[in-house]
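Removed from the display is one protein chain of the complex; every other protein chain stays in position.
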Amino acid sequence: MPECTKDYLVVAQNASGRNLNVPVYRFVGEKPGPKVYIQSSIHGAEVQGNVVIYHLIEALKHAELKGEIILVPNCNPVGSNIKSGEYTLGRFDPVNGQNWNRGYFFDESLIRNFAETVNIEQPLPELKKQFRQSIKDAIDNRLAEPWGIGLAQRLNLKLQRFAFDADIVLDLHNGPVSTRHIYVPEYARESAKYFNIANVILIPNLFAGALDEATFCQWWKLQEELNQIAPEKQWDFNVEAFTMEMGSQEVIDFNAGHYDAQSVLSYLNHKGCFDNASYQPDDIERVAVYLKDYKIMYSQQGGIVEYLAKPGEKVQQGQIMAKVLNIDELDNAKAVEDIKAPCDLIPILHFPSASILGGTQLYKCFTHYFEL
Amino acid sequence: MPECTKDYLVVAQNASGRNLNVPVYRFVGEKPGPKVYIQSSIHGAEVQGNVVIYHLIEALKHAELKGEIILVPNCNPVGSNIKSGEYTLGRFDPVNGQNWNRGYFFDESLIRNFAETVNIEQPLPELKKQFRQSIKDAIDNRLAEPWGIGLAQRLNLKLQRFAFDADIVLDLHNGPVSTRHIYVPEYARESAKYFNIANVILIPNLFAGALDEATFCQWWKLQEELNQIAPEKQWDFNVEAFTMEMGSQEVIDFNAGHYDAQSVLSYLNHKGCFDNASYQPDDIERVAVYLKDYKIMYSQQGGIVEYLAKPGEKVQQGQIMAKVLNIDELDNAKAVEDIKAPCDLIPILHFPSASILGGTQLYKCFTHYFEL
Amino acid sequence: MPECTKDYLVVAQNASGRNLNVPVYRFVGEKPGPKVYIQSSIHGAEVQGNVVIYHLIEALKHAELKGEIILVPNCNPVGSNIKSGEYTLGRFDPVNGQNWNRGYFFDESLIRNFAETVNIEQPLPELKKQFRQSIKDAIDNRLAEPWGIGLAQRLNLKLQRFAFDADIVLDLHNGPVSTRHIYVPEYARESAKYFNIANVILIPNLFAGALDEATFCQWWKLQEELNQIAPEKQWDFNVEAFTMEMGSQEVIDFNAGHYDAQSVLSYLNHKGCFDNASYQPDDIERVAVYLKDYKIMYSQQGGIVEYLAKPGEKVQQGQIMAKVLNIDELDNAKAVEDIKAPCDLIPILHFPSASILGGTQLYKCFTHYFEL
Partner (left out) sequence: MPECTKDYLVVAQNASGRNLNVPVYRFVGEKPGPKVYIQSSIHGAEVQGNVVIYHLIEALKHAELKGEIILVPNCNPVGSNIKSGEYTLGRFDPVNGQNWNRGYFFDESLIRNFAETVNIEQPLPELKKQFRQSIKDAIDNRLAEPWGIGLAQRLNLKLQRFAFDADIVLDLHNGPVSTRHIYVPEYARESAKYFNIANVILIPNLFAGALDEATFCQWWKLQEELNQIAPEKQWDFNVEAFTMEMGSQEVIDFNAGHYDAQSVLSYLNHKGCFDNASYQPDDIERVAVYLKDYKIMYSQQGGIVEYLAKPGEKVQQGQIMAKVLNIDELDNAKAVEDIKAPCDLIPILHFPSASILGGTQLYKCFTHYFEL
């Protein structure tokens, strides 16, 4: 049985001048296997991933692990600790609005340069090792920038240094009020079937700043570059990264977390992380969309809203999704306004407050979805 | 059928220099009867009362009203419009932390002075009218204070001027994550049976700043003073005021609001506000506590919490109410800490976020509760 | 003398369901001339521009205006009214962290397409008119998007519709604690000499989301495209746009605003907006940097800071810019840490709070600056 070692990584310093660190749990198997990196709560109010990691650690203590698994719960000690009212203001740096999940490193020109200069005849593991080193060196350069570096970016880069050593990266998030869903790079769509997650978003090779992209886009881009240089080699680095949305923010649920952990273990088992493990995916319906069909529904008006369409339910075009109360018209027919589905869709998440301004992200919806 | 008239009351001015107003809906019956004042959302995130008022207006349009009903939904235009993250920061003035529901007027010495100087031989309605005028004059003096007056207090006083004309005052609130409950002055405990609200808090004649107290404490105090002066008269002003907590903040529910409105109509019917109305309370179990037995359970530790005890459920001493995850101990027996009920209780509400610091109001609970 | 007309533009709706509008002041000259658009306070705490607009209106009432000037003070009614503590949380949408000055429209492919299809033989004013129409049509399409549009973007687009009709666009901002400075597109550097602003940042043709860029990048890009198609024509659209930083946020100063207005009038006079006006720039030293040399100095540590280097002062390499107090080491030699200038520089602005986390934008500095 593997032992769990625990370490602490300093990622920031607060206004009291105190170091802020995150715990790093590590399991190393006796046999070789994939390297796995799992973090949770980069957005401070999205806490269910910590429960998933708790259940994963419970399971890993009794697993025949191959390779190595690093787990970093509550990985954002700043965002986890900003309250404003009763809720956690965890999505962005309260000083400047910077999303905590958008400061990872990605530089296309560096990848292109690497592809053009690397010895492509060497064994693949060796080439991967060199690529990892070159990215980590670039990250280290950023961290050592003499003019300094912003808080969110520093936090992100310190975590990414770990993550970029891994073959499998899972970034555990939550939506506002949300059903479970997962972001999957298009090339890894088959892997989506090993998670017990009904809603799958297939994302292209476009870096928008998040950790999953900061992982897979680098390898995908490298693959594209090398396929131009040496197409006969059919490059495949077998690195996968996912953002998993484990339900709603501001809520933890130990039972659901146990199920979520089983889902992760099923995928890891499929990827060869265990000997003699029986983790298998459940036989559930999975629907998928391409990212372009994952649509945000913005409110036209401000007011007070009841969300009738529940996350995960199939909704028909024209069905009432929400009702908006109009405070100034309570005595007449304009008191309540219906918001209807513009097409067939599945709402995946909705805004967590009943009070909205015009231009609020009311729902995010699967449209043109299909069975996976 | 009474007509609904609509007016607007300016209560504040924002940083753009624009007036902020609230709608005032008014129904006047053809026959005499009680004056009723109902407001909602003095705490900006507590929005369900607006739905209740919507349903009340629907019903009042077809009622044979006696007396007069004034309804002021969304009565705090500042608190309703402060977002911090996705939630509404509606409980206190974000500038100075002042609770929006604690700036009402109450001055014992003024009441004592009134009691000592009023002609107690005049008819009761006339005496009530004089008392109302004296309080409203005092409020007007405050509003006209040459050095000015604070934002929350100005808002409160402008609303209280309306409310103090009423015989019945209902202030519609919500708890964080909450079951329905109602604050009832001890002398009006019989009235609690006309609301369809299972949980009743009986409060003494102690002014702590809220609108219900700012209403009934004045009359209660006056009664106490006059009973000392002329005990033979058995003074009773028949003024009642309640704070009703209509479930959880940040949520509206039209169906529940319809039921809540029936509950209010049942009470108003009992108080003689209607002719030929059939509104009756439901036959439900009602439990009550004295305010001193309505206990706050504070967290000893910080961490991430699952709330197992649900608002409204009866809980036995020793039962696990919540579990706290300890991020630094996920690999050992201290990973999860149980929080147990210190006595038999009914949790009425709990904190709405899974992330807590030590010293957070985890639950508020009925202890030593009894059937009403 | 031109008359000032006043109108109101609805830009948003708040959670009370009320429209939020901004005042639009307009002066139309009797003779033709440039169209000018000036807005202030898109970031809600940056209020000095409103005073500048006040003084401009005072002056314009007595000017022989040519062309047209539109002035939109306090153009962000949401951001101007969010308090969190005593300060205005005006830089980003408190719901999602989106910078209020980053949602303007810019689409290179649309410009390219326009250049390829427009009749380049028609008169320049006609071509400009067509280009304006095509951009405004695109903006209108965005605003009419059936799934809706985000709050910040809607606000930005509604303002940009006005601004894109103008030949001259001034967006009035403030820094945190800041000396006056101005962002100038590289092609318009000569114009910088007509403002009384000592510190000039020259910016390239790269759209990063702000209104100045959303104006001039479009024309600059069009010029580049047309110069490829028909280089012999030496395209020049004579459209200029600037972001002016009028000192520190959270402060207004009527006297300084009068001087700032003179500075704007001097530039407008140079651009032919007046007959018989004597507005001239002051004879001051102006220093400039390229945007790449406008450096952010991030703090390495958290703590409490005294800012010794004052905005606008020339600082030598190695000079102490700030001192950080270390609360845990007050009894020893590590109590105070010096932060030194890494090269010769001019601090333009610094962070407005003494309390910083590691990774805070401590200063923004001109390096490699030169006389303009």
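Letters A, B and C mark the chains in the order given here, with residues in each chain numbered from 1 onward.
Keep this in mind: a contact is a pair of C-beta atoms (placed from the backbone, for glycine too) under 8 Å apart; a residue touches a chain by one contact, two chains touch by 3 or more.
These figures come from a predicted structure and were not determined experimentally.
**Q** Among C:138, C:252 or C:372, exactly one should touch the missing chain; which is it?
**A** Considering all chains, including the one not shown, the answer is C:252.
**Q** Which listed residue, B:84, B:160, B:199 or B:266, touches the chain dropped from view?
**A** Candidates B:84, B:160, B:199 or B:266; residue touching the omitted chain: B:84.
**Q** Hey, which chain A residues sit against the chain that's not shown?
**A** 14-16, 18, 74, 77, 80-86, 88-89, 94-96
**Q** Under the stated touch rule, tell me which residues of chain B contact the chain that is not displayed.
**A** 12-18, 78, 84, 91-93, 95-99, 146-155, 295-304, 324, 326-328, 342, 355-362
**Q** Taking the full complex into account, what residues of chain C touch the chain not shown?
**A** 4, 6, 23, 25, 44-45, 47, 50-51, 53-54, 57, 61, 71, 73-74, 80, 83-91, 176, 250-254, 304-306, 323, 325, 327-328, 330-331, 335-336, 351-355, 357
Keep in mind that, in the parts below, only the chains that are shown with their structure count from here on.
**Q** Which chain's C-alpha centroid is most distant from that of chain A?
**A** B
**Q** Where the centre of all protein Cα atoms falls, which chain's Cα centre is nearest to that point?
**A** Nearest to the common C-alpha centre lies chain A.
**Q** Express in whole angstrom the distance between the two chain centres, defined as the mean CA positions of chain B and chain C.
**A** That gives a centre separation of 47 Å.
**Q** Which whole number of Å gives the spacing of the CA centres of chain A and chain C?
**A** Spacing between the chain centres: roughly 35 Å.
**Q** Mind checking the centre-to-centre distance between chain A and chain B? Centres are C-alpha means, answer in whole Å.
**A** Computed from C-alpha means, the inter-chain centre distance equals 42 Å.
**Q** Residues touching two or more other chains, restricted to chain A: which are they?
**A** Answer for chain A, listing residues that touch two or more other chains: 84, 91, 304, 327-328, 355, 357.
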